[in-house]
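Questions regarding the structure given below will be posed in turn.
Of the protein chains in this complex, all but one are displayed in their positions.
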Amino acid sequence: MCSKKKANFGALIAGVAMFALALTACGGSNASTSSPNGAGKTINVYFGADTTYGQQQQQWFNDVSAAFEKQTGAKVNFETYASANDELTKIQTSVVSNQGPDIYSLGTTFTPTAYSTGAFVKLTADAWNRIGGKNKFIPSTLGISGPDANNQIGIPFESRPFVMAYNTDLLAKAGIDKPATTWDRLGAQAKMLTGNGVYGMAVGYKDNFDPWKYIWAMDRQSGHALVNGKTAKLDDPATLKAYQTYFGWLTKDHVVDPASVGWTNPQALAAFASGKAAFFPMTTATSMNTLDKSAVKGKYKYALMPTVPPGATSAPSGGTPVASIISGDNIVVAQYSKNQDLDFAFIKLLTDDAQQKIRYNTFGQLPVNQATAKELETSNPALAPFVASAAASYATPFTGAWGNIQLALVNVVVQAIPSLANGSVSDTTLQSLLADAQKTAQDALSRSK
Amino acid sequence: MVTIIVVPILIALYMSVLGLDQYTLRQWLNAPFIGVGNYVEALTQSSLLKSFWISISFAVISTAATIPLGVGAAIATQNRFRGRAVVRSVFLIPYVLPSFVVATVWRTMFQPGGIIVNGLHSAGITSGLWLNGPKSYWTLIIVEIWASWPLIYLLVLSGLQSVDHEVHEAAALDGALWWSKLRYVIFPYLKGPLSLACIIAVLNHINNFTLPFVLFGVPAPRDVQTLPFLIYITSFQSFRFGLSTAMGFMSLILVAIPLFIYLRAVKLDTD
Partner (left out) sequence: MTASALPRASSATSRKAETRQDEVLRLLPNGLLVVVIGALCALVIVPLSYVIFASLNSDVGVARGEFFPSSFSWDSYVKIWTTVGLGRGIGNSLVVAGSTAVVSAAVATATAYVLVRFTFIGRVTILRSLLVQQSIPGTLMVLPVFVVFFSASTYLGITVIGTLWGLSITYLTFALPFSTWVMVTYLRGLPRVLEEAAQIDGATNLSILARIVLPLSWPGIVVSAIFAFLLGWNDVLFASVMTNSDTRTAAIALQIFGATQEGGALPLYGQMMAAALVCATPVVLLYLIFQRNLVGGLTAGAVK
């Protein structure tokens, strides 16, 4: 194994990973495993249904199956799931019955949950070799593959880092040349942009997935950790400050539409798409699809979300400049799978340059393959914010309890919404909600194994 | 029926005494035996009882409100008129639309800036939040009523058909007014179907998971965390399968007790 790579991977685990494109030199196809013979066999693959590109996805399923059959003689049978909930149900039934799909594609934040069931294959050096070598992947995408470098189950497949969209016309009119890099200044810019029926920001407070990502990011940026080993620390001043800032946009700064207390992310997107908001934080490359068909076509750009925590003017010492969670999809292989050679060969196919390019060109999913990423970045400068965000993406705590903690963080927002709608969330309300969340999180952590 | 009801119930019963969670699911038969631990936790440390009251009151209110609608619809379509077949089909539509479509539609209508809020606003009423806070409970009831009243309608309609024609004839000869005919002649015939409709409606409301789930999402506002919702979250979000099955059984018992009292009161199961 290339020693430089190894050192770098250690550094990643320490939490200071970088978008180390330079590493490509040490990557390449050093894994020269021949394709296994899979004639007469079928592998079952479980994928999320693509709601935006349903037809293209079907076509891609056919194409990639054909390619794999040509290579190994084995057939690939794709199954799709509607939502994360459906997928969890499927994993649950498969785990209990010890049968089901061979390969699962999972949202990155579900990897810890999948890991905690112990039902998925821990990747050995040999397994990584069959996939084409660990170093063909962008290092930061491996950050949520397992609790540590020796216990990984998740193979990166696609990257969907979070960024912020902004309306270039509105910013130019207000004389702002580029979005701020601190939350405080972003709030100030948003204030300048608010007026005449336009709001500075579009935020979906009622969203079931996004609110915790703001809190987690601001918390990390200030140098605090929500989870420390088996201890939950949700009742910390840093966390309180994060919530205050997040709610403050509505209650103090008045830079978001009051209606947004009832919005989910798509509605915030719709507001931005109709030109009614200047900034739209917490979105991914998939929003391009909607925006390019909307009133703001050609008038918007993407940038990183601020990486300096609220109340600070520069990154505090000890803080981590997180721009996004490690977001996207990982692939895991079920332990009960009888054709693991074929599984790995198929994953190699999916993560090799050709398919990664197809995934980007057809579905707008960013590659996890270093070579592909580098090539795309050079040929398409518009991707720069996504690449930068991917490089500044950090893993959420790798514990089986994370699902519960995430839910507890969102629950604080959900239960605060009535007060939010009335114009203020008092500190006592917030503190009591945080105390509840802390209890839930701690209970879940104490139970974790 | 044995394989699909009895055996699974026994399996579930066994699961409910295990410390079954995401860590032990893979070898679930070997999960630690913790006896009534799950039941104790469900009663003392979870919001089971609160959810129970939410579910029961929600179910009773929804049922009570759907009765006049269903009975009215059945009585009104008793007579033939031009387009009756169409009207009858229209009445069925809310019941035919899949639950999550109904929930999605109403969610878009109730959201801030949606047509209901805007409509009320232009009428001079500030209605506030429908999908969060205390009012979410009433939102749930309104949508449930809209989606479920055809159940009562259908059962009453079939009940009306069993009214002997001679009864109608006799009432006509008596020259009974429409109201007294309904009250003294027709309604007694509907007692059986209507009592059944009430039970079924209450049980369906209590077990309705899709509607609150799609309408409010996870995590739900506290005011609408119904029993199936709580069980679902415990099972699929917290991965406490043992605890959630225990909750399931307790909800079953909590529902069965009022059920039997009711059965005795309306004498539905004896003649």
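Order of writing sets the chain letters: A and B. Residues in each chain are counted from 1.
Here, a contact is a pair of C-beta atoms (placed from the backbone, for glycine too) under 8 Å apart; a residue touches a chain by one contact, two chains touch by 3 or more.
Keep in mind that this is a model prediction, so the values were computed, not measured.
Colleague: With respect to the chain omitted from the figure, which of B:I206, B:A220 or B:L243 is a touching residue?
Modeller: Considering the complete complex, B:I206 is the one touching the chain left out.
Colleague: Touch as defined at the start, partner being the missing chain; which of B:Y39, B:Y137, B:F216 or B:Y232 qualifies?
Modeller: Reading the full complex, the residue touching the unseen chain is B:Y232.
Colleague: Which one touches the absent chain: A:R160, A:K206 or A:R359?
Modeller: Residue touching the chain left out of view: A:R160.
Colleague: Tell me where the left-out chain touches subunit B, residue by residue.
Modeller: 1, 3-5, 7-9, 11-12, 15, 69, 72-73, 75-81, 85, 87-101, 104-106, 108-109, 111, 113-115, 118, 146, 151, 154-155, 157-159, 161-166, 168-169, 172, 178, 181-182, 186, 189, 192-193, 196, 199-200, 203, 206-207, 209-210, 227-228, 231-232, 235, 241, 244-245, 248-249, 251-252, 255-256, 259-260, 263, 268-271
Colleague: Could you list which residues of subunit A touch the chain missing from the display?
Modeller: 48-52, 54-55, 78-84, 86, 89-90, 92-93, 96-97, 99, 107, 160, 162, 209-210, 264-267, 269-270, 273-274, 283-284, 286-287, 289-290, 294, 327
Following the convention adopted for this analysis, only the chains that are shown with their structure count from here on.
Colleague: Please work out the Cα centroid separation of subunit A and subunit B, and write it as a whole number of Å.
Modeller: 37
Colleague: Which bits of subunit B are touching subunit A when the two form their complex?
Modeller: Of all residues in subunit B, those touching subunit A are 21-23, 25-26, 28, 111-114, 128-134, 217-222, 233, 236-239, 241.
Colleague: Using the touch rule from the top, collect the residues of subunit A that touch subunit B in their complex.
Modeller: 85, 88-89, 92, 95-96, 98, 113, 116-119, 206, 208, 257-264, 267, 400, 403-404, 407, 410-411, 414-415, 417-418, 421, 444, 447-449
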